[in-house]
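Here's the structure we're looking at; comments come further down.
Apart from one protein chain that is not included, each protein chain of the complex appears where it belongs.
Lettered A and B in written order, each chain numbered from 1.
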Amino acid sequence: MKKILYILQKEFIQVFRNKTMLPLIFGMPILQLLVLVNAATLEMKSIDMYVVDKDLSSLSHKLINKFEGSPFYHVSGVSFSIDEANEAIEKNQADFIMHIPYGFERSLMRENSTQVQLLIDGINGTAASLINAYSSSVINSFNRNIIVDLTKMPQIKELNPIAVETSYWYNPELNYKIYMLPGILVILVTVISMFLAAMNIVREKEIGTIEQLNVTPIKKFEFIIGKLVPFLIIALFEMAFGLLIGKLLFDVPMVGSLGLLFGFTVVYLLVVLGIGLFISTISSTQQQVMFISFFFMLVFILMSGIFTPTESMPLWAQKVNIINPFYYFMRVIRMILLKGSGFWDISREFFSLLIYAIIILSLAVWRHRKVA
Amino acid sequence: MLKHTENIIEVKNLVKKFGNFVANDNLSFEVKKGEIFGFLGANGAGKTTSIKILSGLSFPTSGDVMVAGFDVYKEREKVKKNIGYMSQKFSLYEDLTVRENIRFYGGIYGLSGKYIKEKTESLIERLKMKDIQDSLIKSLPLGWKQKIAFSVAIFHNPKIVFLDEPTGGVDPITRRDFWEMIYEASDSGITVFVTTHYMDEAEYCDRVSIMDQGRIEGLDTPAELKKQFHAKNMDEVFLKIAR
Partner (left out) sequence: MNRFIGFVKKEFHHIFRDSQTMLILFGMPIAQILIFGYIVSNEINDVKIGIYDKSQDHITHEITNKITASGFFILHENLNSEKEIEKAFKRGIIREVIVFEPNFAEKLERDGTAGIQIIADASDVNTANIVSNYTKAIINSYVKNELFTQGLPFEIIPEVRMLYNDELKGVYMFVPGTMALILMLVSAMMTSISIAREKELGTMEILLVSPLKPLPIVIGKVIPYMALSFVNAIVIIALSYFVFEMPIQGSLIFLLAETLLFIFMALSLGILISTVSNNQMVAMFISMFALLLPTILLSGFIFPIENMPKILQWISSIMPARYFIVIVKNIMIKGSGIGVIWKETLILVGMTIFFLGMSIKKFKVRLE
């Protein structure tokens, strides 16, 4: 066991001596956290609308005012020509066009119903459906006011026989930041620890020092543990640091037990580092390691449920997620931090990862060759 | 040179193939305990291949190889306890200091902390490394690096040390210094197995084997070899063998 301590000592000296890597390992993730958490939002804060008002009636003015009064909307252009409006969409100067046709007010008065056209740039499907939902609800509420005005009767109730009230638990203001921070933290911690571990052994292969280690009587498991523990410790630090930032700067709630979270993190990191070490035992150059880890990381992150529901994925994809470590942690970190889930709530994920860790680490030890 | 009687390395019919290429073609030889055994040959003659097999870094295709009384096939880890190895590819950590490298390798061999400390002190003393003991390896000249690599290779007092082209790329004076260290190690009872393509170094060995295209073409003391091939020096011997 003492041999392992010597490896640990050496790895730490090397990490802390590397003046280029050190800021990258500790500084970059923090910067990333600050930037990305703010960037990753699907909340619509500003929607550029282009208005084509061919009616020029008091009703159409009121409708436009209603939109202008909302903090979400910004009128980026006004014109009589639908072609000009379309051009604005093509040039990405507007997100949607509100086209109020000639006779808008008249037909509401005479025919009891009228139409307004919303032409939405559909390239970004998510944004488009949000714009649709927001704008329709603005028009709806405008409609309701009009009805009250015209009929002079407050019959709002009847217009709305089933009152639906929505409450959002654990994040009532739907704050994207406290939702994204845990997810991004998971990615950062994983990326760093996995790459460091995976690159480490293969780097020793490339510069030739591995040969000198291989002629020593060191046991394979001692070697793997010696390579694993330093990165485990670094990753835990990274995690703690990230959580601290979350708490101080983003006010992320931490409802559950931090002890449980770190306990789970350790098991998770064993899996991640195990994968990293396994990759490095089967590769001979750092380039290969990067390619392989990069490929799996990208696939795994996208499928992890960081911002899309995993249960809506096709069944086979859900099966693939069984070997996706991100998938487990993405769930669990949010469960513990935001909902305060306890050990029994996350026990399935915990034991799955534990088994996973045992398998992948055994594979890494088994695949590690002391002989060329 | 009759003091060497006991065999510490025994190789019988060793063959190593890489695909169709035969790197070691039916080698058989013994190395006696305590001797300095030279393994000569041009680049690509198969020296590194056999040294890797002997030190347990590579499996032979066929043949029997015993090192320090252990079979390199079945008891590789026991072999490793008893040998030291210095490769031609550089094997110290460039981003660690002299001391750190010594401590690390000492630790890996399971030596006690106290022993490592004491021995490091005496080593630094002996090699006059006081000034550079805390310098990073990458800041040192090649000659120093080789001396330190050698000291690290024999730090755990192995029975045998394998040196694969230890003096490549340095000037004759540094090479001479290096050989002084080899003699010292040999005097302390360590068997030295050294490959080289410098023929003058062959003269320093107790016995020499000369390899060409994967085969051993001559094996004896330098004096006997010169007699056998009617040559003035080892250079001539070598040229006659390699033609």
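Here is the rule we use: a residue touches a chain if its C-beta (ideal position, glycine included) is under 8 Å from a C-beta of that chain, and two chains touch if they have at least 3 such contacts.
Nothing here was measured: the structure is a model prediction, and the numbers come from that model.
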item	value
Partner chains on view for the chain not depicted	A
Chain not shown: contacting residue from A:Q9, A:S79 or A:Q288	A:Q288
Residue in contact with the excluded chain [from A:V75, A:I146, A:I233 or A:L363]	A:I146
Where the missing chain touches chain A, by residue	20-21, 24-25, 28, 31-32, 35-36, 38-46, 48, 63, 86, 89-92, 108, 112-129, 132-133, 135-136, 139, 142-143, 146-147, 150-151, 157-172, 174-176, 179, 191, 195, 199, 203, 206-207, 283, 285-288, 290-292, 294-295, 298-299, 302-303, 305, 307-309, 311-314, 317, 331, 334-335, 338-342, 345-346
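What we mean here is this: only the chains that are shown with their structure count from here on.
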item	value
Chain A partner contacts - residues on chain B that touch it in the complex	52, 55-59, 76-78, 80-81, 83-85, 87, 89-96, 100, 103-110
Touching residues (chain side chain A, partner chain B) in the complex	2-3, 5-7, 9-10, 13-14, 17-18, 207-209, 211-219, 370-372
